[in-house]
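A protein chain is absent from this complex, but the other protein chains hold their places.
Let's turn to chain A:
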Amino acid sequence: MAATQEEIVAGLAEIVNEIAGIPTEDVQLDKSFTDDLDVDSLSMVEVVVAAEERFDVKIPDEDVKNLKTVGDATEYILKHQG
């Protein structure tokens, strides 16, 4: 069953917490991965791969650069999840 927006944000929060050590409650829709959440370009790849597995979605390299905020990633996953 497809994940809801809330479930996706919660999932991304767990992933970001695991990879960058940021508290899950800090991971909000308007937060920028790079500027607010200590996720640099390489950690972002780890976040993307973990999100792909968790939400059954493919996020090609060329789309990763457009995912600046948690909201961008959530919207992308909502639209593309299998």
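Here, a contact is a pair of C-beta atoms (placed from the backbone, for glycine too) under 8 Å apart; a residue touches a chain by one contact, two chains touch by 3 or more; residues count from 1.
Here is the rule we go by: contacts and distances are computed from a predicted model.
What is the missing chain called in its UniProt entry, if the choices are "Electron transfer flavoprotein subunit alpha/FixB family protein", "ABC transporter ATP-binding protein", "Beta-ketoacyl-[acyl-carrier-protein] synthase III" or "Phosphonate C-P lyase system protein PhnH"?
"Beta-ketoacyl-[acyl-carrier-protein] synthase III"
Kindly state which of the options A:A13, A:V27, A:M44 or A:V57 is in contact with the chain not pictured.
A:M44
From the list A:L29, A:V64 or A:L78, pick the residue that touches the absent chain.
Of the candidates A:L29, A:V64 or A:L78, A:V64 is in touch with the missing chain.
In terms of residues, what is the contact footprint of the unshown chain on chain A?
40-42, 44-46, 48-49, 61, 64-65
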